[in-house]
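Here the complex is missing a single protein chain, while all its other protein chains stay put.
Order as written gives the chain letters A and B; numbering starts at 1 within each chain.
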Amino acid sequence: MPVSAKWATLLVLAALIAVTPFFFPSSFYYRVGSLIFINGLAVTGLVILVGYAGQISLGHAGFIGIGAYACALAPEYLGLHPGLAAVLGAVISGLVAWGIGRPILRLQGYYLAVATLGFGILVAMVLANETEITGGPDGIVVPELGLRDLLELAGLDLRGSVFWYWFSGLVLLFGAWLALNLHRSPTGRALRALHGSEVAARTVGVDVARAKLQAFVISAIYASVSGSLLAFQNRFITPDVAGYLHSIELVTMAVLGGAASVLGAIFGAGVLTLLPQVLTVFAEYEQLMLGFVMMSVMIFLPAGLLPTILRLIGGRSE
Amino acid sequence: MKTRTTTAIAALAALGLAGAAQAEIRLGATLSETGPASFLGDPEAKTLEMLVEQINEEGGINGEQVELIMYDDGGDANKARTFATRLIEDDEVHAIIGGTTTGTTMAMVPMVESEEVPFISLAGAIVIVDPVKDYVFKTPHTDRMACQKIFEDMQGRDITQIGMISGTGGFGNSMREQCLDVVAEYGIEVLADERYGPRDADMTPQLTNIRNTDGVQAVLNPGFGQGPAIVTRNFSQLALEMPLYQSHGVASNSFIDLAGAEAAEGVRLPGTALLVGEGLPEDHPQREVVVNYKTAYEDTYDEPVSTFGGYAHDAMMILKDAIERAGSSDPQAIRDAIEQTEGLVGTTGIVNMTPEDHLGLDTDDFLMLEIRDGAWTLVD
Partner (left out) sequence: MSELIQFLFSGITVGAVYALVALGFTIIYNASDVVNFAQGEFVMLGGMITVFSFAAGLPLPLAALVAILVTAGIGVALNKLAIEPARGAPVVSLIIITIGASIFIRGVTQIVFDKQLHRFPSISGDDPLELLGATILPQSLWVVAGAAAIFVALYLFFTRTMTGRAVLATSNNRLAAKLVGINTNWVMTLSFALSAAIGALAGVLITPITLTSYDVGVALALKGFAAAMLGGMGNPKGALAGGLILGVLEALTAGYLSSQYKEAATFVVILAVLFFMPQGLFGRKSTERV
């Protein structure tokens, strides 16, 4: 029975997640892994927007911020269980995306870029300024999700970094599965059609505005969940999680990996998350290297690092 | 779980090899050498490197060489947390100095508390040591103390109504809150409360508003970086003829250069003995430590000292003293020894810690300084 691309991707991903811990020299690497998964989740959502639908968003970290701060604030101010707070965060992000999506997505190219940039900056600004509620620029403590304690009751006692590795890996797998399903669905095809040419898509009956909005909302929810995971793992969150530098990092991760596939998204997330860890001795050169990598990849390997590597290995093009 | 087995084996191995392989004290540091707080992180990092080299040349601590493992979190709280994890779980350090900003410090707190590794922070906010956490200490005066020192001085000048202009960054924000909290205790009222962003280039609108508020007798500017320098220039441009108080966030010589000696004339702020340097009276208890550090730093790096480097200096000295007293590099023992620090002379003041006070300084160690003729002078 031939394995479809979707299941192949999921299998590869699951295998990577399950097997790499055997090579970890210390439990610190679980932490790096979970960060890659958390970033990968957000970037997968972004790939739906940028890769499938061909839009741009320089403000996506804003949704990460909403998801993260929902987990910090809802338990305190609304008495919600932290898990429900994460759900609330996703709902709010989805609603906000839906609300601003319609006017914003009418724009194209640089105009769309600056509009999303403005959105992200406004979110970060509100989070930083409303100190009474959000704790301001110095950040705020996030309550325990409680899953680890539940597992302890069931007899499984995991160290923090280990637990989060597996948990975020699972969430990422789920998110990847959803994204891959979307790719093959009518909505996914509509998105890819409008990426090619909006006018052409419209002529074959695709409701372009609605499709774009769907992509925007879905990617916002991905980002929100990613932010919630980060908040719970760190037990602490600051407003720069919603800042534009973070947004740019996300977009870079997306295009590094080729912006067209889920595996690419995770690959890109992996590269940029590992970079500061690898460059620690040369921390001074980190910015320089990051800028250099961004420029080189986009100039010489515009399809992204992963597709190019795969092509070199595979020797055939799709 | 595989990891626990691995850790258990590693622990046994470590115990077995304790005599030979672990004959080294590993200190971890994660500072903001790059990014928005590099102004503070850069001198901190340089100070730590210089001191560790010095200590090793003089034979180390308890006869053991010190290894300094330093990372740069770029002012990002998430990165700081990751590097803290790395220091504890991968590099297996015995203690950590770091957290240039309150945000990065607070992000590391959950880790050091659950992994039980002593941590000395270099950040300013009072929330770091209040409520007290077992494994968290800090060297800079709290922002609350800075407010208290300033208000005390204002009282002495019969100032009862002031205007405030604060940066929206973490430091300015936090200090503004503390000041608003304690101001009434000194019989002072805040009539105007303006803000500015960390990258703002011109504060004349805000200062104009303060000037137009009837009854304002003095202005307080919590913040650090370029903001206070620009506020000071604008202050002079608008010819606001009233006292201007800055925060300890700008306690460095470069502030005077950036603001311009003329505009900075008469500006007061709470600073540490380090800024006065050779200007301290001969019998001042901190004089020797301060001058030694100042000379060493300025010779090694060819740039003026700053109080931020001083915080790192004190953290290192506290740690060295604690490890010497503990006689071992066990994190728990180091933590207990830090808590018992008594009479340690640093650049920031004289440190006396207790289980309830993980800072060890009080407002007497803070000196009210005034800028006169482009130099720091003590206000008596």
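We adopt the following convention: a contact is a pair of C-beta atoms (placed from the backbone, for glycine too) under 8 Å apart; a residue touches a chain by one contact, two chains touch by 3 or more.
The model shown is predicted, which means the values in this text are computed figures rather than measured ones.
Participant: Touch partners of the unshown chain, restricted to the chains that are shown, please.
Facilitator: A, B
Participant: Looking at A:L153, A:V281 or A:I299, which residue reaches the missing chain?
Facilitator: Reading the full complex, the residue touching the unseen chain is A:I299.
Participant: Among A:V50, A:L145, A:V171 or A:A193, which one is in touch with the chain left out?
Facilitator: Of all options in A:V50, A:L145, A:V171 or A:A193, contact with the hidden chain holds for A:V50.
Participant: In the whole complex, not just what's shown, which of B:S38, B:T272 or B:T363 touches the removed chain?
Facilitator: B:S38
Participant: Determine which one of B:S174, B:Q226 or B:Q286 touches the chain that has been left out.
Facilitator: B:Q226
Participant: Which residue, B:S254, B:N292, B:T354 or B:T377, contacts the hidden chain when the whole complex is considered?
Facilitator: B:S254
Participant: If the hidden chain were put back, which residues of chain B would touch it?
Facilitator: Within chain B, the residues that touch the unshown chain are 33-34, 36, 38-39, 42, 168, 194-197, 199-202, 204-206, 208-209, 212, 225-226, 229-230, 233, 236-239, 254, 257-258, 260, 262-263.
Participant: Tell me where the left-out chain touches chain A, residue by residue.
Facilitator: Touching the chain left out of view, chain A contributes residues 50, 56, 58, 103-104, 106-111, 113-115, 117-119, 121-122, 125-126, 129, 197, 199, 244, 248, 251-252, 255, 259, 284-295, 298-300, 302.
Convention: only the chains that are shown with their structure count from here on.
Participant: I'd like the Å distance between the centres of chain A and chain B, where a centre is the mean of that chain's Cα atoms.
Facilitator: Using C-alpha averages as centres, the distance is 35 Å.
Participant: So in the complex, the part of chain B that touches chain A is made up of which residues?
Facilitator: On the chain B side, the touching residues are 1-4, 7, 33-34, 71-72, 74, 76-79, 81-82, 85-86, 88-90, 101-103, 106-107, 109-110, 114, 125, 127, 168-170, 173-174, 177.
Participant: In the complex of these two chains, what residues of chain A are touching chain B?
Facilitator: Those in contact with chain B are residues 21-22, 25-32, 35, 128-129, 131, 136-139, 141, 156-162, 230, 234-238, 240-241, 276-277, 280, 283-284, 286-287.
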